[in-house]
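Handing you a structure now.
Only one protein chain is missing; all other protein chains are in place.
Take a look at subunit A:
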Amino acid sequence: MDCAEQKRCQKLAKSSSFYRRIYSEVEEIGWEHLVRFGEDLRLLSFRIMDKKGRVHILRITLDGTYPNHPPSIAADVPYLFNLKWSINSRLKDVIQQFQKHLEKLQDFWNLMDDIDHSLLVSDLRYPQRALSHRQLNISNECNIILSIDANDPTSLPDCRFLGSDSGVERLRAMWRKNCKRWMRDKPFSENLAHVLDIQLHGPSSIEKSDPQTECGICYAQYLPIDDELGAKSGSGTDCTCENFSCSRAFHSVCLGDWLRSITTTRQSFDVLFGNCPYCSDPIAVKMNTRK
């Protein structure tokens, strides 16, 4: 047998033992946690839920030296942990260490969620779990940016002031004068109102969840980016119930899928006639030509 052939066989045997190993390691974690993987199994994404039901994705990249060298990891967290790795370590150890890390960050995220729910945060459309700062709208002319210490979330945050000189000057003076009165055991918004000596705005009700733009079926404003959805991939809601007291918005993809799945729907050419899932009034939707 020539040398090249022998080399090829060796390489194949090596990669098949790699696949076997990864399969058994994923099995230990549970397949339901695996949300995505690369074809060569060198890129794995796991979904882990923390105590409060917040969902976190851990991306693990394995290079050719695995398991002799630790895998590299990435996640939407304010800071990562140092992976402890030995020759006997397996992927489930990575998950366990990640879970411990999430545990450590619970107080931080509880506080960030509390801020998002109780104060008027500007630009809350795509909050990332890694972000440790929030911009708050204080008045028409002033904003502040608060940076929270992820390791010590109840401590006095760093504060930067944005806006007109006069407004900012007053706030800054108050902050300097009162910042010693920040109490760790008091709710964040109460502390902030106290230190700045002002009335704070609650979250805007319009921004919260607008039934005009969110689809009444999938609950998202935009469809996921997905080849299967063809031209509709990533598009917003494009169809609304005509009953004025209902006015629910839908993606025509979602509404079409639903209407097609029930027997009472009628079809004429490429239009489906059925009833709005919310108010039962008649509703019609043009069928999507999928790839």
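Annotations
One rule holds in what follows: a contact is a pair of C-beta atoms (placed from the backbone, for glycine too) under 8 Å apart; a residue touches a chain by one contact, two chains touch by 3 or more; residues count from 1.
In the analysis below, contacts and distances are computed from a predicted model.
The subunit not displayed here is recorded in UniProt as "Ubiquitin-conjugating enzyme E2 17", chosen from "DNA-directed RNA polymerases I and III subunit RPAC1", "Actin-related protein 2/3 complex subunit 5", "SEH1L" or "Ubiquitin-conjugating enzyme E2 17". Interface note: of A:Lys7, A:Arg20 or A:Lys51, the residue touching the hidden chain in the full complex is A:Lys51.
Between the chain not shown and the residues A:Glu5, A:Glu32, A:Asp165 or A:Asp185, the one that touches is A:Glu32.
In the full complex, subunit A makes contact with the omitted chain through residues 30-33, 47-49, 51-53, 55, 117, 216-220, 223-224, 226, 254, 257-258, 261, 277-278.
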